[in-house]
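Then we have subunit A:
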Amino acid sequence: MTALKTIVKLEYSRYRLKKVHELLAGLALMAVLLPAGLFFPLSGITPQSPFLTAAILLWIIAMGVSAIHMISFYGQRHKDWFLTFPAPRLTLLRAKAHSLLKLCLRIAGPVFTAAALLYGLSVLSGRYEPLPAFGFIYTLIAYSLLILTLLPLAIMSGLLVSVLMSIRSQVLLLLLAVPYSLLWLAPLTAAILLNDAATAAAFYGSEYLSPQYMLIYSVILLILDLSVYYVLLPVIAGKGFSMLPQPESKPAEGSPLHSGYKTPRGLARSACSTGSRSPLLSLYRLDASRLRSMERHRSVVVLKLALPVLMAVAAYFLTGDLEAFLTCLGIPFTLPVMFGFLWMLSRSSLEQKQLSWWLLFPQSRLRLLLSGVAAVWVTVMRILLVLACSMLAGIAATQVIGSPAPYHISLYISWLWYSLVVYTLALTLGLGVLQSIYYLMKSKALAPLLFVVIVAVLLILPQINKYLFPDQFTVAPYPSWSIPGLAALIGLPLAMCCTVAGAKYFHLALGTNKEQAAKKQA
Partner candidate 1 sequence: MDSSYELLPEQFLINPSLPIYEQFVQAIRERIVSGMIPPGVRLPSVRDLAASRGVNPTTAARTYQELERMGLIVTYRGQGTFVTREEGVIADARKAIIRQAVQQFKEIAASLGLTAEQMLQMNKEE
Partner candidate 2 sequence: MNINRTAQDAPAAPAAVECRDLRFVIKNRVILDGISFHIPQGSITGLLGPNGAGKSSLLRIISGLTPAGSGTVNINGRPAGIERLGEISMLPDRSSLPGWLTVQEWLGFAAGIYPDWDSGKAAELLLSLSVTPDSLISTMSRGEEARLQLLTCLSRQAALIILDEPFTGVDLISREVIASAVVGEMAGGCRTFLIATHDIREMELLFDRLILIGGGRIQGIDDVDQLRRSGYSVESRYREVFA
């Protein structure tokens, strides 16, 4: 066996699952995708749309998984051992690419099957006419080829993140970060945009999405794959790995698993810089220090630089077309709020090592929980505010440069303000409700509810875009405050109750995670 093959096997071995678990995971994935596909319009327009949606989804997954793999590699404890393998760096990188491709193909299986099932269900429910047998097989083959050729490109684009992170010059970083962000923001934006029925119909109806074109795209993609594999990978191997051993990228830097090293510094800072002895404030600072340390991570810096620019530019071009403006408005706000929810959810497993320390603090559990929530809330709010401000700048720019707008500029600003308020509300409610998961860990009987709460909270966001931002205006194109007002009235007390209930059982986060860890190891 060659060294490459062995290292591929080694890299791939971390994704092992028992046959049963693998099957269950596949079924669970399909169980989530199918209803989602039926629920959202983006996959029910034409017979091809489920497959194209699957391709978009897989692009996001593949690029996300490989970028996260590359970023988290810097913080892995086995990093140094891997780096001392006596093999060229290119071999190490290729091993990563190959094993990630194997992983993504494994994910692609259930996703593609779900798309095929969705097609079947749509035909049965009469959404569209079934394709003739030959046409169906043709479509299947064309789209499998598309996905097969798309995945390597997505994975290598994900791995490319390490090159960005090795760039020292801020200007160069900014120049490269914008197109790079587009690489993964584009499919994400497409997915959110296509959630809108009219846009989706226009998009999926396009003749450029017929199977014939897919075959042509596959050939182009294949050529791209090969050239990227032979040209770009050596560059990534040279630049991306070379920065690794520098002390500034030592494990502690922002990697969630290792920021244990950072925490004491955060503590020291909060203890020294303020004379105040308020425990809640200290706890908050401690929790926030972990998120701050993440912000110093280069990949986050990249985003920080790129996103406001993108937002301002987008706002500039969208001002003038109110409907397009409203369709896009939710996108930048959804992502940070989603991040906040996911962070909150993964917090207890990411901070497993520190959690026992947290629980040993002589403070009430409610305080512990609230400080954690506050840290996430403030972080997400900062992002939302920055995004809103850069969009505001974009809108203002239209006035300065003077492009004609059919509505008064104040209308755009009031919608911007409206969405900021709505997403703040969603964030607050969601974070509060999520705290109830600790309460739900109390007994096995409540466990299914846990899943429901999580899914419900995560599904709030797409709904906001659908219901609070109308497609057409009947009376006046101004935002309506009644729905968010009602939501706040009912939701805020509920969120409070959830937090209080969760606080009582916060300690359960310790136990369940051990079980999960044991399961993962098994």
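Per the selection procedure, all candidates are chains of the complex that A comes from, given by their letters.
Quick note on the criterion: contacts are C-beta pairs under 8 Å (C-beta built on N, C-alpha and C of every residue); 3 or more make two chains touch, one makes a residue touch a chain; residues count from 1.
Since we're looking at a predicted model, the values are computed, not measured.
J.: Check each candidate in turn (1 or 2) and state which touches subunit A within the complex.
T.: Looking at which candidate touches subunit A, I get 2.
J.: Touching candidate 2 in the complex: which residues of subunit A?
T.: 1, 3, 5-7, 9-10, 13-14, 16, 77-81, 83-89, 242, 244-248, 251, 521
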